[in-house]
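Apart from one protein chain that is not included, each protein chain of the complex appears where it belongs.
Letters A, B and C mark the chains in the order given here, with residues in each chain numbered from 1 onward.
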Amino acid sequence: MDPMALEVVVPVVSGLIQGSVYGLLGLGLVLLYKSGKIFNFSQAEIGTFSAMTAAFADQGVGPFPDLPVPLALLVGLLTGLGLGLLIERVVVRPLFSAAKVTVVVATAGVLLLLVALGGFLSGPEPRSAVRILEGDFLTTSSLRVTDTGALVVVVLAVLAVASALFFSRTRTGTAIIAVSQEPTATRLVGISVERTSALTWGIAGLLGAIAGILLSGTVGVVFPGSLTFIALVPAFTAAVLGGVTALPGAFVGGVVVGMIESFAQTNIPKDVLPGSGKVVLFVALLVVLLVRPAGLLGKET
Amino acid sequence: MNPSRSRGLAVAVLASAVLTSACGLKPEVKDALAQNPGLAGGAGGGQVAVDTDGDGTVDSFTTDPGAAGGGTTDAGTAGGGTGTTGSGTSGSGSTGSGTSGSGTTGSGTTGGGTGTTGGGTASGPTMPVKGQGNTTGIDFASKTITVVVHGPLTGAGVPQESFRTGGPKYWEQSGPNNGPRLLWGEWKVKVVAVDDKYNAQDALRACNSAAKSAFAIFGGAGTDQIQACAQSQVLRRANVPYVSSGVTESGLGNLPNYFAGSLTYKQQSPLVIRAAKEKGYLNKKWAVVITGTPNFADARDSIAAELVKNGALGRSGKFNPDNDIILTEKAPRDCLTVGNQLRSGGYETVYFLGQPLFFGQCVNQYPTATYTGPGPSFGIQSVADLACRGGAGGFKGFYLHPSPDKATAQAAAKGAPTFTDDIEAGIWGGMQQLEQAFNLIKGPVNRESFISSLAAAGTPGGVLQPSVFGGKTRFGGTGAFLNQITCSGTNGVIKTVATYKK
Amino acid sequence: MTAVDARATTPAEPAPAHKQGRDFGPIRWLPRILVLAVVAYIFLWRIPQDEGGAAAIAADACIYAIVGISLNILIGHTGQLSLGHNGFFGIGAFAAAYSLTVREVPFALTFVIAGVVGALFALVMGLVALRITGLYLALITLVFALTLEESLFEVEWLTNAGAGQPADRPEWLIADSNFFYFCLAFLVVAVYIDYRLLKTKTGRALLALKENERVAEAFGINVTAFKLIAFVISGTLAGVAGALLAYRIGLVTASGLGFNLALTFVLMTVVGGLGSRIGVILGASLFASLSFILEETWMHEVQQFLVGLLSFGSTSAEANLTQYAVGFLGALGLLLTIVQFPGGLGQQLRAFFDWTWGKPFDVHALLHPQDDGPGAVEGSSVRA
Partner (left out) sequence: MSVLEVSDLSIRFGGLQALQDVNLEVNEYEIVGLIGPNGAGKTTAFNCITGFYQPNTGSVRYRGQDVTKAPPHVKAAMGFGRTFQNVGMVKSATAIENLKTAQHAKAGYDVLSGLVGTSLTSKRERELTAKADAILDLLGLQSIRDKKVGGQSYGTLKLLELGCALATDPDILLLDEPTSGMGPEESDELGDRLLTLRKEFALTMLVIEHHVPLVLRVCDHVYVLNFGRLLAEGKPSVIQTHPEVVAAYLGGEAPEALEATTETAEDAELDALTEQAARHHDDPDAPAPEVDHEPAPPTRRRRTAAARAATDEGEAERLRPKKRATSTRKKAAAPETTEGDDQ
């Protein structure tokens, strides 16, 4: 076996997978930042909640009949969409004119509310997540990549490209950007700010659900707060590193974050520096914000 | 095969030795057994490899059927044997090795501001008496004694609801006609389960708050949490009896109010090696994956010493503690890194001690190894379920454990309601231990008499193995069950294949 | 100066509101004194009686209130959204526990150490805040606290890793009632500091730099220095509060100081009402004692009744509802505060507080709080 395998190849590959998970969540975060200049703290929990309803539907728990996997996934995606729309209507829209920080604290409130609601529904016990794919994509002497892991990378890449195209090529995408930059003028042109906002949150909810279902698939279980605990902060870091205004930035940022973390964890043992992954990440984030506040791919403003 | 078989024989011989030494029981224990004939039958013939389903096949996975049958393979003994002193204690001579528990134990009262009525010394009927000693947690009006069980209802990442249900299952449903079980004929016990969130700080907060309302506290699982509660200033000052499963020995040897009712991790290390020898995975490449808490230092050092002594292999060459021990955080987010480390080290056997959710994830990441260890005190069923759901080739291994598989426990706990998992069985067994401890008391029942009488003797066991304190140690565990874990579809299957005595 | 003299006489004029209607002296004051007496009786006498129960929770409430005041100095007065306050709080707790247990430093000195260490860490964040503002600052503080939680708080010599660092109280503080009074004394000091802060040039400088850094500079305010001063004062208070928590529980672990705690801190401050001292104290106390109130007081019966209604007899549903009730109520309170009542508890109850201080009871103010209140989370330095 190549002696470099553990130190280099493994962190690269596992960082890629882990980072894709962050990137998927980061994509939703970037979308909302791009359109409304807010950080959505409830993004990961939208994912958790959606993954939980998908798992409910998959296993026939509670009000759900025992559905086949594709339908269960659909239930999860619809939950994410619905949550996005609901949050927009009940929390975000009344705060249109409030300071952005207020909205951000409100999304933190939504995060806690979703944790509580998830707890009401399923309790603290982890549920096994919906398993979309079961096989191994790649197994070597030092590395194992599951099909779900590979799927996450592919989905992230596709979504990152698709959403970049969405914003540059479609009318709706342009409208979202226009609203974020020029609400008054956009309204004059006849674009409904409210509709656009609802649309943005709907898409963000959907992205959250996709991320949640895939991420819980790689972890194996889902419980209230699980994805927030695992991935929220790295996803934020990914979004900021990549540049919160650039959609492919989430992809790049996610992968960078995943690899940095993985490298540090693999190569710095716990008794030398505990939590080395997070330390390195913090330093990286700090440096990027100080030196290049717009992020790796973002445009300087 | 032959060496293994002879080892099996040795175990059998040891078993009978232990059986006979049961004659050396302390009088109190004998009395307790006499008073509760139903309890003692538990582990009937000493250490038995129980064939629970009775079809004669002990397991499908072991390479050495002879070893499993070391004792008598007889399902009947598990449930039967009413009055006999079935579960022997291994006598005072074998306890206390490596511990420094003596000296501080025994007398029960440890001063403080509370009453001074010495425990077992006073005479009179055995029951709580108002004003005699510290009777906190005893409601004289409704004749109810409150006991608190703490465990990680949340935070460990696997289903742990059984920490809540195990207690009531014992005190409220295991009595005559599936009704409440009464102490001294008329006293009820109320169990309150509190969540320690798998976090020592919250555990200590919960225990300190329970000291006000509970007579005694039982620590279900979680080393850091148990240690935090055991060392509590508040509990010590209020003489709160604190009984737990055996975990670490660090800082717990000299506590007047603390009792470990089962083997500590350190005490189990030689047994882990014994199981590896018997099941044929000792001469393999071993990795030790363990949480980097000082509370696991004794477990870590003892298993490393045993592995080195017994010539186990490591990543390259002989097992080397510097290379082959992987430290983890207390609640890591996922096992990707550790999984890759295990894979690239080519490890064949993994000794794992850590958070249950993390354990399950690591098995998913690296399913090819045989997993072993002292296990999470309780909760191996949840881990197995989680690991088997991963669908990456399943989970196989042997874990030592304070409680046996469900069926064995069921048989030992005659007439009890069905157990949902090992946690429930373990808590049930812990409650049984508490009842046996209550029955050791002579005269007025209070915290002081509880502590002094238990410290002087031990418990005869039942679902759990017997414990012997004998005034010498607070780590009174005498044995553990070797549970074999396999997957059946997406469910983990736990099967007790042997009972090991220290 | 004549202008001043003229001014000084004006307050002596009886306020018209008091003159109208019935001003019968004692009758006007009696109910107020009665209310204050009842409050004093409950907090100074009744609660401390419940050793191990309410007394311990009241100590928690004091500790949270100190954190609330500390956080309010940053968010409310200075406009710096810190999501990493659990970091300063935690480092104070560990510093106190470590110096007491391992280094055997005298008890009193551990508070100084906790305060200094908290201040140092806050200073570091303050330096970062000079360059990174708004939401990015919120994010970096969050990551900072998470990093502390996972790295520094796991360093074995300092924190005993998962086992936690013990911090036993001295003999005279073991009784929870004594400890409550002890914490209360710290809270009084914190309130005094916050009061003095707002009364003097420091408070005015912070408000100015929160609203407009340029104006502040034109007024001769060293924005850099005062931002750092705000972080240092806030960090000191948080560190000392952390030390109190260490002694309150007797053990500090990293997992008790996580992201949830950071959110709780921000939540309680916002729900209490940024900028309102009494509101923040109230919000903090509420969050500290919510689970106790729901479990141990008459509210338990109410809760059980509601839970029974909602769970339709399923025991697992009942357990879930009970377990998540606190989080649910907290989150709901936050959202309601932000969306409906941006002034928080402080503003909602302002009419009552004003009344206890001698103003007439203004029902209108209770029902329709003024619009010019402090607002939820405002501040022009947060412009992102």
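As a working rule, a residue touches a chain if its C-beta (ideal position, glycine included) is under 8 Å from a C-beta of that chain, and two chains touch if they have at least 3 such contacts.
Bear in mind that the values here come from a model prediction, so they are computed numbers and not experimental data.
Among C:N86, C:T147, C:T202 or C:T337, only C:T202 touches the chain that is left out of the view. Check C:N212, C:S291, C:Q304 or C:T356 against the missing chain and you find that the one touching it is C:N212. Within the whole complex, the absent chain has one touching residue among C:V223, C:V240 or C:L294, and that is C:V223. Counting over the whole complex, chain C has residues 1, 3-4, 7, 192-193, 196-197, 199-202, 204-205, 207-208, 211-212, 214-223, 229, 233, 372, 374 touching the chain that is not drawn.
The definition used in the following text is that only the chains that are shown with their structure count from here on.
Looking at chain A and chain C, the chains that touch each of them are B. Centre-to-centre, using mean CA coordinates, chain A is 32 Å away from chain C.
The mean-CA centres of chain B and chain C are about 43 angstrom from one another, to the nearest whole unit. The set of chain C residues touching two or more other chains comprises 150, 154, 156, 161, 316, 319, 323. Counting partner chains per residue, chain A has residues 123-124, 229, 270-271, 274-275 touching two or more of them. Of all residues in chain C, only 51-53, 56, 150, 154, 156, 160-164, 166, 168-169, 174, 249-256, 316, 319, 323 touch chain B in the complex they form. Against chain A, the residues of chain B that register as touching in their complex are 153-154, 157-161, 292, 327-329, 333-334, 336-337, 339-341, 343-344, 346, 357, 360-361, 364-366, 386, 389-392, 490. Touching chain A in their complex are the following residues of chain C: 81, 128, 131-132, 134-136, 138-140, 142-144, 146-147, 149-151, 154-156, 161, 259, 263, 266-267, 270, 316-317, 319-321, 323-325, 327-328, 330-332, 334-335, 338-339, 342, 375-379, 382-384.
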